[in-house]
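Complex shown without one protein chain; remaining protein chains in place.
Chain IDs A, B and C follow the sequence of writing; residue 1 opens each chain.
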Amino acid sequence: MHTGGERSLGHDDLTWLIGGPQGGGINAAAEGFAKAATRAGYRVIANIEYHSNIMGEHSYYRVRVGRSGHRNVSERVHVLVALDDETLVGERHAAFPGFKGHVQEVVPGGAVVFDANDGPGEHGADVLLCPVPYLELLEEALKGSSREGQASRLKVMTNTVAVGASLALLDFDLARYQDALRAEFGGRRADLGELNAKAAALGYEFVRERFADGFAFRLPRVSPPKGKPPMLIRGAYAAAMGKLKAGIGFQSYYPISPATDENVYLEAHQRDQGLVVVQTEDEVSAINMAVGAAHAGVRASTSTSGPGLSLMVEGLGFAAMTEAAGPVLVLWSRGGPSTGLPTRHEQADLRFALQPGHGEFPHLLVAPGDVHEIVRDSYEAFNWADRYQMPVMVLVDKALGTTFITTEDLGLDRLPPVDRGPRFREGGNGDADYLRYDFSDGIVTPRSVPGQAGGIYWSTTDEHDPRGHITEDAENRIRMQDKRMGKLELALREIPSDRFLTLHGPKSADVTIVSWGSTKGAILDALDILAREDKVKANFLQIRIMRPFPVSAVTAILRAAKKTVLVECNYDGQLGLLIREQTGIAMDQSIVKYDGRPFSEEELMDGLRHVIAEGPGRLMVSHRLG
Amino acid sequence: MHTGGERSLGHDDLTWLIGGPQGGGINAAAEGFAKAATRAGYRVIANIEYHSNIMGEHSYYRVRVGRSGHRNVSERVHVLVALDDETLVGERHAAFPGFKGHVQEVVPGGAVVFDANDGPGEHGADVLLCPVPYLELLEEALKGSSREGQASRLKVMTNTVAVGASLALLDFDLARYQDALRAEFGGRRADLGELNAKAAALGYEFVRERFADGFAFRLPRVSPPKGKPPMLIRGAYAAAMGKLKAGIGFQSYYPISPATDENVYLEAHQRDQGLVVVQTEDEVSAINMAVGAAHAGVRASTSTSGPGLSLMVEGLGFAAMTEAAGPVLVLWSRGGPSTGLPTRHEQADLRFALQPGHGEFPHLLVAPGDVHEIVRDSYEAFNWADRYQMPVMVLVDKALGTTFITTEDLGLDRLPPVDRGPRFREGGNGDADYLRYDFSDGIVTPRSVPGQAGGIYWSTTDEHDPRGHITEDAENRIRMQDKRMGKLELALREIPSDRFLTLHGPKSADVTIVSWGSTKGAILDALDILAREDKVKANFLQIRIMRPFPVSAVTAILRAAKKTVLVECNYDGQLGLLIREQTGIAMDQSIVKYDGRPFSEEELMDGLRHVIAEGPGRLMVSHRLG
Amino acid sequence: MATVLKPRDYKSDAHINWCPGCGDFGIVNAIQMALAELQLPPHKVAVFSGIGCSGKTSHYIHAYGYHTLHGRVLPVATGAKLSNKDLTVLAVGGDGDGYGIGSGYFVNAGRRNVDITYVVFNNSVYGLTKGQGSPTLRKGLKTKSMPEAAIQDGVNPLALAVSSGYTFVARAFALDPRTLASLIAAGVRHRGSSFIDVLQTCPTYNDLYTAEWYNHTQSGGPRLYRLSETGYDGKVKDPSDADEVVAKKVQAITKSYEWGEKIPVGVYYEVDLPTYEDALAERNPRYGREALVDTDFSDRDLSPLMDALR
Partner (left out) sequence: MATVLKPRDYKSDAHINWCPGCGDFGIVNAIQMALAELQLPPHKVAVFSGIGCSGKTSHYIHAYGYHTLHGRVLPVATGAKLSNKDLTVLAVGGDGDGYGIGSGYFVNAGRRNVDITYVVFNNSVYGLTKGQGSPTLRKGLKTKSMPEAAIQDGVNPLALAVSSGYTFVARAFALDPRTLASLIAAGVRHRGSSFIDVLQTCPTYNDLYTAEWYNHTQSGGPRLYRLSETGYDGKVKDPSDADEVVAKKVQAITKSYEWGEKIPVGVYYEVDLPTYEDALAERNPRYGREALVDTDFSDRDLSPLMDALR
């Protein structure tokens, strides 16, 4: 894997990885560095891998930094920062095949920063070893302060020493990182900010003096952008932003990884944004509260993950049957099935999200592929919910939710206007005339909301007549089912076609990659690499709205394609099944991955190169990363 | 619809329909007649339509009787027995299109038996009207008995008068019906049996004297079969029989139409069959108890309907992830979505049943098409559950569950032997060696059960290692997912190919009808009619095991087919979608029905004739029956 | 509409299909009487119901009506109420709906004290699914449609409600709609989660707890008596006095075990405590001033959120 020429990548493509025990502060360390790098004028993508555990298991953060920016992470580590032994050599307690440590991922010419008490394990010949006495340097940092002698209690601060140490190798502007530390510890804890800044400086100096000389991978000072620095954002926040912008009033949720991040973010903004966030007793309650809120006329939403969706399908059918204007359900997928891999990544909920419940009912399913699309889709989901009076699902995943990326602009100013859909306005005779489920004209009946004079209606999850009362009459049934299901066709007609899919890259290509959701960044990066390194002309069909399915547009593109390659992070190749079901077209080849982690650049490139060279079939790729 | 020549059908095809208010005893009346006819040597198919209501709404039973036997009901009513006004002229309180009464369904030359106080409404010219003074005759019947003067309290007995009256028209052996009445009222209520017999006789005489002469549609005495009479059975009992034969020990359930019938039947046999039936607090509890029981080593099952399945998917994922040997879930579909049409028919849960929960996990899905197939599949489901250590779903529906049909033999003697799958037997070192989720050899690991010495294991809904402990390791994950999903391929290889599908009728045909489940009877009847009346050579591909899907067999048959017509009782044509997903082949035409009732013979024939004559497309059929 | 609203103004024109003589008629009448007593404009009332015979109630009342899912009526009603605090929200449902499949929501709604009124139609059977025993049927009892007697104990809904935190807990009888109406009105007036367990006859399936059974003990007199007539006072005088609160809770729970020859009806427990809405208003004063549904969020400023990410 470690092909030559990497030194020349220099500051345009550098991966820094920090690993350590969960709960040991690697999030703060990595995010601090990532933010400092962004503010310094670099572009960053940073993702975390962690266990379903609170303290002790191996966790690591991969931060890729460059001038031009990547949309996916790479396995080739230039600087490894090890906070513990396991980061270096792997899981000692694993009875069955276990992770073997990150030292193996360090490229020739790269470096490992580690505690002087640990051994680095097996490593490439051309790797710079930088043992650093973490605790001693921390003790020194605390000296003279009110915390002197408390090093073992403040052991988490050795992270700062380690990060500082690594920055010396990179020739990175230490002050930027120190600023990030000071920003993190505000108010009463300001002294800790200062102590951390000092600890970072001691680590920095230690390495600068002993190891940094001649290290090839550097992030020297560049001129940062003028004006406000860019944001470092992840999908969890992007979804919340889209919802807030859309005017969300009510969010109910039950804690579950990886949906909790979005929920906690919204919860923290209840006061300043005026919304109500309710932590419920379970997911059944969460969806049903949201349906109640949607019927009451508020823009309502809930967010969950696969196990939660399994409990929410009942409520989705309820919303669809009663033609509630929503709710919007954001599904943050994780590794399945069942409890599965709670903190890991997978795109294995698509099929379930396409038929989320018994019987036949309409809903809209959209799967954004990056933070900008998440903002847009989370926002527009509410317009669709109101306009078509059906639940709308936004399908995202762990990788999208947690991966930080640098961006200047979320596009909030370019969103379409708020559309609350057809609303009932009181006319002549009030209630007597109003039919909430009128099927006589048009498919979507203007809705009233409780409290509105003249708009009284009934609704039921049983089949019902135009007034909303139960009936089992055959003729009425047919018309009501046609009315409900017909809204899918209406949505297909009304929603602009470019919202359904995007063909990235050249219109015509030798290879057409087909995928959805969070693989977008990886595939866009791969298109560049294929063009640059392999001289392969490839394009990428990204399908974004899955229901209603854009049959004719997809058919046209796939019929014209020379060779199609499906890429998905699941076992079955679920989008491939959907495409075949809807268009009859089978993908020529597929690359799947279901090891609980998103595609690294190298995994995807390996896969693509393999299938481009070989005949048809399904290829499972995995580099078995930690 | 009412083409000529029906009189000649005579006793080989006669439809008798009784309608009245729910709770007014039409079930007993119709089932009594159906049983009497079966014992008299006729073959019967009888189905009921009723509301989600306890008393008062319109309900009716359609009983088709003949010598050679039909597998579906017909709309052409020869004798209509009306217990109330609504049966004649329809739903008076319906604000929106409502049922217009059964009198319209009576064929020329047919008859209507009704209360002399009611008016028959609009009817064909050639229909025999038989007003009968129900209550007066009942009063007469009670005269001299200890119940004299109680006619209005015993009003439900007017049913017996009415049925008796109709039998005179048919020239049916009254004594047979009286026997059925006496059998129904045993023990302490024997006097009621006698009184009913008398009431029947009075009705019979009343009509015989005044109307019966020259009535063309008759069921004269025939020589009944020797030995034990055949059974009159419905799917609900067939499923229970299959389960009992398989050795079921534990059934948990939560009441829901139309699954309740099977559950109540099993519940009633707890004492004599030694099984445990637990009525739980909801479906979540029902499935989880069954999973617990399956892990404990008992053959365990639960039965529900769509809304229940929406609550059980979580438990299915649990069972699949922990490789429990079951449970068997029998899904009695009804009209959806949401609460939908609780007591009506639909085949709209197939897609959901194919992906019942989040993530990717194996399960087996089989959809029997008649009572014999239900017995077989409910039985063999337990073998598959044990053999492949996965949950097995048996997909049936309201029509199959409630429709009575005459049969001599359930095939219990021709079932394959019980197969409990690979079992762990204690060897050398006990626990230390035993790996419940071993992936080193073979796909299905021999299982131990709690209580078994040496077989201790752990299990978890999280991803796990061979010992059953949680691990998030990538390599282990891939192997475990391959192990679990690989069992589907194993099942596809091992299960005999004729269990997956049946091609009924000629191998090669001009039209190939494709369908599944409860449409089987209707389609088999239609094949006969097409051959006889339309001279169309048609065959019928019935797909029975849906997951794993028999791709190559289906592909071969469909590739060879000249014209394919999909027939389904749902909106989307869900089997069509599955076939296309799996084989790429689209059906040429489709006939769908989603009015909450199964296909009548006439609806299906109308549909088939239409699509055979016309070009490709989707045809919705419904005669808007009550 | 008349200036003075009458019970009939709360009748919808939906066709009622309960069995003749069903206790549910008394309850729906009582709800209509209570709404008239409170003179609430029908469009300011929303009735949420579960699934069951009882679940059909929302169709029969002239007010916004939501016939929801089996066991989920409380979360749905909660979501609606929190979205429009100016609405009068009634939740109704069966005993299976509320104490069986819905028991988790019953318990957790009690903890929130949202200002809604929950009326449970307690007939000790699953009516609409044809008479299985419901969670209130006691061990050893067997109604006519059951093949075997119950082998699990019945729940004690009142004790459960008090333990769960409802701030108004009462019991009434379906065949005494006048008293029931005044209890429902009191429940609606009460700020916070009110719960009323209504003993309801099901002449079709429950041949144990019949009108006759309720009206005549073995010794002849009626089985039901009013708590108020015995000097019982369930109301907490000083909600800040934790000892009094516990004492009144324990008193109510003790009473709740009285079942047999004598069954008390009336208010078992009542306390004035801040509602969930009060807590939300404390967090965000605008919530206290206007209903969420009327709030205009178009002025939201997200720049501080974005700046925090820079």
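Of note:
One rule holds in what follows: a contact is a pair of C-beta atoms (placed from the backbone, for glycine too) under 8 Å apart; a residue touches a chain by one contact, two chains touch by 3 or more.
Keep in mind it's a predicted model, so treat the numbers as computed, not measured.
Every visible chain touched by the undisplayed chain in the complete complex is listed here: A, B, C. Which of A:Val264, A:Leu490 or A:Val551 touches the hidden chain is settled by the complete complex: it is A:Val264. Only one of the listed residues, B:Gln150, B:Ser459, B:Thr502 or B:Thr555, touches the absent chain: B:Ser459.
One of A:Gly90, A:Gly203, A:Gly292 or A:Pro307 touches the chain omitted from the figure, and that residue is A:Pro307.
When the full complex is taken into account, the listed residue touching the unshown chain is A:Thr339, out of A:Gln178, A:Asn196, A:Thr322 or A:Thr339. Of the listed residues C:Ile101, C:Ile196 or C:Leu305, the one in contact with the hidden chain in the full complex is C:Ile101. Of the candidate positions B:Val63, B:Leu232 or B:Ile478, contact with the hidden chain is made by B:Leu232.
Summarising the interface, subunit C meets the missing chain with residues 99-105, 107-108, 110-113, 135, 148, 151-156, 159-160, 162-165, 246, 249-250, 253-254, 257, 276, 279-280, 283. In the full complex, the hidden chain is touched by subunit A at residues 23, 51-57, 93, 95, 254-257, 260, 264, 267-268, 270, 279, 281-283, 307, 338-339. The omitted chain makes contact with subunit B at the following residues, 38-39, 228-233, 237, 241, 244-245, 247-250, 252, 269-276, 278, 280-282, 284-286, 288-300, 314-315, 318, 322, 410, 412, 418, 431, 449-462, 467-470.
Here is the rule we use: only the chains that are shown with their structure count from here on.
Distance between subunit A and subunit B, defined via averaged C-alpha coordinates, is recorded as 45 Å. Counting partner chains per residue, subunit B shows two or more touched chains at residues 51-52, 95, 307, 338-339. In subunit C, 15, 51, 69 are the positions where the chain touches two or more neighbouring chains simultaneously.
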